[in-house]
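I am attaching a structure below and will ask some questions about it afterwards.
Here the complex is missing a single protein chain, while all its other protein chains stay put.
Let's turn to chain A:
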Amino acid sequence: MSDSAAGSAQKPSSSVKLVLLGEAAVGKSSLVLRFVNNDFQENKEPTIGAAFLTQKCPLPTRTIKFEIWDTAGQERFASLAPMYYRNAQAALVVYDLTKPSSLVKAKHWVAELQRQASPGIVIALVGNKLDLANDGSGASGGIATATENGVPGPETDGDTSEARNEEQESATSDARKISTREARGYAEEEGLLFFETSAKTGVNVVEVFTAIANAIPETSLKGTRGGGAGAGQSALGAGRSGDDSRVNLGDRNAAAARDGCAC
């Protein structure tokens, strides 16, 4: 999904705040880098710098402009600020499918989001590092209700394969520790989008974002930043747009008033 400004010019365009959540080192920043720059860096530094990226996602009838907030590493010691996910309209909850603890953490985030975030938030559960699974070339994904991709692999010999996956009895070349079925089952229960991705090879990365873009309800879209819904939503109600009390601090013209005196 390249940034195709052409063609999207006439279509309505809306900004969507998308946040990434998940244990440190599951590949959140790598997924963003793959999506935004179609790039991957092995063993990169923990997230520094790229904390607020934008990427357009053109859909047939509209363009979604994702404002992607990376965690800036604040998840490392469980110190993510609530401000981070406030008003998020979409969240990518990422785990590393070679690391069982990361799914536990992902479930924690999902619960937190369901408790704290905007009611209309679209959440995608993403199992990353699919390239490390020896069925990894396959593109498993889609919404949680989609049927399982029957990707043939050395151990998909009959109906024991899932069980074996879950017991982590995979061949040495297969680092997968969380089966597709387990994660998908959970995603289904919670009503999440579900994908397995590889930021390294790029498998399914664009698909995650496109699926999210498609799942954002038309009603929660608006032209500018700020998100439709939020905690205290009942309180928001009136006057969000055209609200003359809102201030734009970035406005340099207004800032010019600093020097003169308005008496």
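Here, a residue touches a chain if its C-beta (ideal position, glycine included) is under 8 Å from a C-beta of that chain, and two chains touch if they have at least 3 such contacts; residues count from 1.
The definition used in the following text is that contacts and distances are computed from a predicted model.
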For the complex's missing chain, which UniProt name, "Density-regulated protein", "Ras-related protein Rab-7a", "Malignant T-cell-amplified sequence 1" or "Rab GDP dissociation inhibitor"? "Rab GDP dissociation inhibitor"
The listed residue (A:56, A:86 or A:107) that touches the chain absent from the view is A:86
Any idea which of A:62, A:76 or A:181 touches the chain not displayed? A:76
When the complex is taken as a whole, what residues of chain A touch the one chain not shown? 24-25, 36-37, 46, 48-54, 67, 72-74, 76-79, 81-84, 86, 115-116, 225-226, 230-237, 239, 243, 245-247, 249-250, 254-255, 257-258, 260-263
